[in-house]
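Below is one structure, written out as structure tokens; the observations come after it.
Heads up, one of the protein chains got dropped from this complex, but the rest are sitting where they should.
Up next, subunit A:
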Amino acid sequence: MATFHFDLVSPEKLAFSGEVDQVDIPGAEGDFGVLAGHAPVVAAIRPGILTVTTGGRHEKIIVLGGLAEVSEKGLTVLADVATSLDELDRVQFAETIAEMEENLKEHEGTELDQAIERLDHFKSIQHQLNATAMH
């Protein structure tokens, strides 16, 4: 299977770099998978779980929003925050969600909508995490 180059960068570090088979991205307007030879695209990302497939091995990385760019050079994901599943502190993540729920009251109008949307994304990540933990 053809591979392509994938870079995952967050402001603080280069989180992943290498040749991969497939990357599944949680796009703002729906998930999409990228294979070698994908058409050039720039897409916004919602907070979610990004799956990297290399030689039949899956690696899951949590990204909290950002931007994906596919060009002939490969795929680059600019993530606001990128944490691999093993590194994630679940307790802290739950605390973040609780804090966000707490802060909801302070928002108004469109800001409130955005906050709720973001909270939903976070909760769905948590749900997926718990689901995979049970297997």
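In the analysis below, a contact is a pair of C-beta atoms (placed from the backbone, for glycine too) under 8 Å apart; a residue touches a chain by one contact, two chains touch by 3 or more; residues count from 1.
To be clear about the criterion, contacts and distances are computed from a predicted model.
> Would you mind picking the UniProt name of the chain not drawn here, from "RNA polymerase sigma-70 factor (ECF subfamily)", "ATP synthase gamma chain", "S1C family serine protease" or "Branched-chain amino acid ABC transporter permease"?
"ATP synthase gamma chain"
> Spell out, residue by residue, where the missing chain touches subunit A.
7, 9-14, 27-29, 39-44, 67, 69, 71-72, 76, 78, 80
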